[in-house]
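Before any comments, here is the structure.
Note that this complex is displayed minus one protein chain, with the remaining chains in position.
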Amino acid sequence: MQPFLKEFTKGLWKELPPFRLVLGLCPVLAVTKSADNGLGMGAAVIFVLTLSNLIISLVRHIIPKKVRIACFIAISATLVVAVELLMQAYAYPLYQQLGIFVPLIVVNCLILGRAEAFAAKNPVPLAIADGLGMGMGFAMSLTFIGGLRELLGAGTLFGKYIMWEGFQPFAVMVEAPGAFLCLGLILCAMNAFNHWQARRKGQDAPENPMPGCESCRACSHGK
Amino acid sequence: MRDILKMLVVLSAICSISGFALSYLKMITAIPIEEQVLTYVQGPAIQKVFSDVDNSPVADRKKFTLSDGRTITLFPAIKNGRLTGVAMENSGKGFGGDIGVMTAFNPHNDTLLGIGITTMKETPGIGTVIFEPRFTDQFSGKDLKNVAPKAQGGSFDAISGATVSSVGAISAVSNATKDYLELKPEILNTWK
Partner (left out) sequence: MEVFQLFISAIFVNNIVLAKYLGMCPYLGCYKERGVALGMGGAVVFFTIMATLCTWYIQKFLLTPFGLDYLQTIAFILVIASLVQFVEMFLKKMVPPLYAALGIFLPLITTNCAVMGVAILVQREAYDLKTSLLYAVAASAGFLLALILMAGLRERLDVCRVPKAMMGTPIALITAGLMSLAFMAFKGMIP
């Protein structure tokens, strides 16, 4: 139980996907116009990531090393198509909102990165824990950014107006530049928090996390 | 050699398993997907063209076959047990792709009840003006003789600056008119 919990909880804070491992940023920026969309995208990623980790961990001994990336891509693409079909059948408005970012889950480095870095090397229960934890961390972060942008950009949260009367929304927050600025400021706050924590413990300040090529070993850039 | 064989076997096994799984899933989800598309893509346009109905046009839809073999889905509007209109979706060519238009007819006096745009892929800000009432409202109550743009001797205005999109939408209406006139006897037999 102990290692299971450890793998599960690391995705929720210590290695929180978009903020700590700066990974899979396209959907983080693109679908977070509202908290609803962020949550929907997050749910889709939890589904794909958990199942792809499960399946890849199951078949990790029979996949030849040379074609492993192709196998991972085929497996995750299958799951993404399944998500597309289910979303069309039971949540069509969300499917319309998320647009091409539903099929693009397949090229999200988070999926391939976790497959290569974790699921291909670990037993099934741990792989599931890792997938669930990372997926939930990703969903949480997306909902958080979505909520923040929606609140500042339109004064609503999950579609309900909650700001005080006479509040002037920052329309730029729900436009394209708002996504960049918002994520940049959140990452900055995250780094400041890390530095403060390290100073309190009397350690040297840690390096700021860089865009996560090194966490996605699918390419020659990751060592 | 053995390695290559193993690679081929593993890859094709994965692909065929996923193929089977997906086609099964596709079969299960086919009906809910059709319902959802009708509710969320065609639904709003239907609501727009039929303002006052007792039934649910989407639930009461029916397929008809035209003489050239095409099948087309008609959505009836019923008020106080009487058919007040039928709507169908048709498409015309816009600048970026097809424009889907829901056209509603009044079967009692052969006039247009109104139109609603269902799907379109026009350049944002240019072609999208055909969504606006200044374009769509001109169709209500017109008779079916002259469904063409004014430039071609018809009775409808194209929006200047969005000519291609307007003409595409008008041609969708004119296609729908042809289909409607062909199906009219059948329509009146099916719904009273």
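Lettered A and B in written order, each chain numbered from 1.
The rule is simple: contacts are C-beta pairs under 8 Å (C-beta built on N, C-alpha and C of every residue); 3 or more make two chains touch, one makes a residue touch a chain.
Keep in mind it's a predicted model, so treat the numbers as computed, not measured.
K.L.:
Of the chains you can see, which ones touch the chain that is left out?
P.N.:
Spelled out, the missing chain touches these shown chains: A, B.
K.L.:
Based on the whole complex, identify which of A:Pro64, A:Pro103 or A:Pro169 touches the chain you can't see.
P.N.:
Considering the complete complex, A:Pro103 is the one touching the chain left out.
K.L.:
Of A:Ala35, A:Val80 or A:Leu151, which one is in contact with the hidden chain?
P.N.:
Considering all chains, including the one not shown, the answer is A:Val80.
K.L.:
Give me the subunit B residues in contact with the hidden chain, please.
P.N.:
Residues touching the hidden chain, for subunit B, are 18-19, 22, 26, 95-98, 121, 123-126, 161, 164.
K.L.:
Which parts of subunit A are in contact with the chain that was left out?
P.N.:
22, 25-26, 29-30, 69-70, 73-74, 77-78, 80-81, 84-85, 99-100, 103-104, 106-109, 112, 172, 175-181, 183-185, 187-189, 191-192, 195, 205, 208-211, 213, 216, 218-221
Methods note: only the chains that are shown with their structure count from here on.
K.L.:
Mind listing the subunit B positions that touch subunit A in their complex?
P.N.:
Going through subunit B, the ones touching subunit A are 3, 6-7, 10-11, 14-15, 18, 21-22, 25-26, 29, 32-33, 36-37, 39-40.
K.L.:
Report the residues of subunit A in contact with subunit B in the complex, numbered from low to high.
P.N.:
Against subunit B, the touching part of subunit A is residues 59, 62-64, 66-67, 70-71, 74-75, 77-78, 81-82, 85-86, 88-90, 92-93, 96.
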